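With one protein chain removed, the remaining protein chains of the complex are shown where they sit.
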Amino acid sequence: MSLWKPMFDAARTTIRNLGRKPITAMHPFEPRVRAPRYRQSFALLHEANGDEACIGCKKCEKICPSEVITVGTAAKRESPATGKKRGWADDFTLDLQACIVCELCVQVCPVDAIVMVRVPNAPGFEREDLFLTMKRLYENEALPHAPAIGSSMIASHNPAPAAAEAPKEPAA
Amino acid sequence: MSTHAPAHPVETSSAPAARVPTPVIGPRANPYLDIESYEAEGDLMVLNMGPQHPSTHGVLRLKLWLDGEVVVKAVPYLGYLHRGVEKLLEKLSYVQSTPIVDKNDYVASMTNELALVMAFEKLEGCEVPRRARYLRTICAEMQRVASHLLWLGTFALDMGGALGGGTTAFMYCLRERERILDLFEELTGARFHYHMMQIGGVRHDLPAGWDAHMKQVAADILARIPEYESMLSENPIFRARTRGVGRIDALLAQELGLSGPNLRACGIDHDLRKSQPYAAYDEIEVRSAIAYEGDVYARYVVRVAEMRESLRIATALIDGVPSGPIMGRKPIETVNAVKPPAGEAYVAIDSPRGELGSWVVSDGSPKPYRCKLRPPSYHALAALPYLLPGTTIPDVVVILGSLDPIMGEADR
Partner (left out) sequence: MNMLFGSPVLHALILGVVIISALLGVTSYFIWVERKFAGRMQSRIGPEHVGWKGLLQPIADAFKLLIKEDITPKSADRAMFNLAPLLAVTVALLSLAVLPLASGLVIADLDVGVLFFLAAGALTVVPTWMAGWGSNNKYALIGGMRAIAQSVAYGVPLVLAALVPVILSGSMNLSHIVAAQAGGHWFAFWPIGPGFAAGILFVLATLAEGNRIPFDIPEAESELVSGISTEYTGMKFGMFYLGEYVHSLVGAALFVTLFLGGYDGPGPDVLVLQLAWFLLKTAVVSMLLLWVRWTYVRLRSDQLMTLCWKYLLPSGLVLVVASALWVWWKQQGGLA
């Protein structure tokens, strides 16, 4: 009997799973629930006053391990909203095909200009579909953002946080 | 094998036990067998279990000389997944290298990062705060469970075939692994390559409700492990396929540099979490699972026991995570932020596959001078020319699966 009992046990396990509800998620018919911190594609942001946030400092370009970001720095000129002189970027491209989704560009941005978005780019038929131009990056600003952004990440990495701030809050 | 040893795995106390006193040297195959002289005696068929094969765990080429179905000589060829990671690390700065080594052992990503950043921290001499150490340990242990679940699924798949009982066990294991990946997605935002570790601590802090979620996931997986065992452990077909197959004697294991579950299944209690505690392992009792036969079944049993133990450790630690900062040094804001003094450091951790080490040489600049990564799978694959001769083709697949090689880390 010792030979047959384990065979029956295995059979019983598989039949028991027959009764369980399948765990298949039927997307794209049902939306897939992603974690709040899920990050996939990118967006460039505008400031509250309407200016483009990116100052063309190229820190993201330098830190990217896969070298997917190319920033064209424009000459310094006045901002139409505040009137102060600041840097601008006249071109910003991000090759999503080679991106390894490491989030380092978000971490180092000093002005919180780049952020990751929670919606993946729809698959496309051409390489151009996965090559984010500046125009598309600013269009992506409308998509839901992942919570992590440069200043909050750096704040959460502070080795001596202020006494009031308890790190157990949902920091990025 | 020593006759007084029990035939089932035991869990030792947290103190490192004495070595197995009399290592028995089993019959050894000669991996350098001069095949030309042998060929003259009979006809041998050279079969290439080539880089593309449903069960070589990645791109591994195994050149087998077969006499009928029995293997006479086996030579593994590596390098099909070589991507020049170590050279790439010389070109990138310290800050940029963490997401790159994620891709070595792609099944257990966080352990790669952990080994590398610990070496960088040792070079820099920076202290990791207690909270970060707890988070690292919890992540490493849940990562170990995820890796072993994947191993178990593919191991059953190797044995049962793509259309059959193996697929069923595979689906169950991956179903559980998905829950761990969802957990990590909540923590870091990614499912496979997390980039969680950073020099000086971790990058992401716990979101609200993560500890309750983690405890739920751990309890559910712990409840499901007996199901896998019911399908595999006592099953006579499984036992016939794995008991007595691919026996590595303790001396050979030590000579080859095997580590992790492969070594612990030979009776040697060598666990880096106990002998060189890192992260938060010095604050918790780690019990390693030991088995004494050194065959495929022993390795299976050790890994299942390790899954249980990892779930226990993670559940025990999550309640006691201290509050505090998650980084021990200045936040990293530029690409040249980390400039350790000249020197070298070697740090090894206990990854799900064994001893994963990184040796880093620094020359004072923001880029490392040399990074050498010591992958456990590479040394596990070195056992193949000793183990495979004398076995049949189905055994080749089972033995290869039981060593748990990941070609990404073996080839880098």
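For clarity, chains are labelled A and B in written order, and residue numbers in each chain start from 1.
Keep in mind that, in the parts below, contacts are C-beta pairs under 8 Å (C-beta built on N, C-alpha and C of every residue); 3 or more make two chains touch, one makes a residue touch a chain.
Here the structure is a predicted model, which means the values were calculated and not measured.
In the full complex, the chain left out of view touches A, B. Remark: the omitted chain is touched by one listed residue; of B:Leu157, B:Leu187, B:Ile248 or B:Ala348 this is B:Leu157. Summary of contacts with the chain left out: across B:Gly58, B:Pro99 or B:Gly166, the touching residue is B:Gly166. Contact with the undisplayed chain is limited, among B:Ala190, B:Met231, B:Ala298 or B:Ala382, to B:Met231. Seen across the whole complex, the unshown chain contacts subunit A at 7, 10-11, 13-15, 17-18, 20, 22-24, 26.
Within the complete assembly, residues 45, 47, 53-55, 69, 156-169, 171-172, 175, 231-232, 235, 237-238, 240-241, 392-397 of subunit B touch the chain that is not shown.
Operating definition for what follows: only the chains that are shown with their structure count from here on.
Separating the centre of subunit A from that of subunit B, both taken as means of CA atoms, is a distance of 29 Å. Of all residues in subunit B, those touching subunit A in their complex are 92, 95-100, 102-103, 129, 131, 165, 168, 172, 175, 178, 182, 185-190, 193, 195, 198, 200-201, 203-208, 227, 230-232, 234-236, 323-335. For subunit A in complex with subunit B, the touching residues are 3, 5-7, 9-10, 12-14, 16-17, 23, 34-39, 59, 62-65, 100-104, 107-108, 110, 116, 146, 148, 153-154, 156-161, 166-172.
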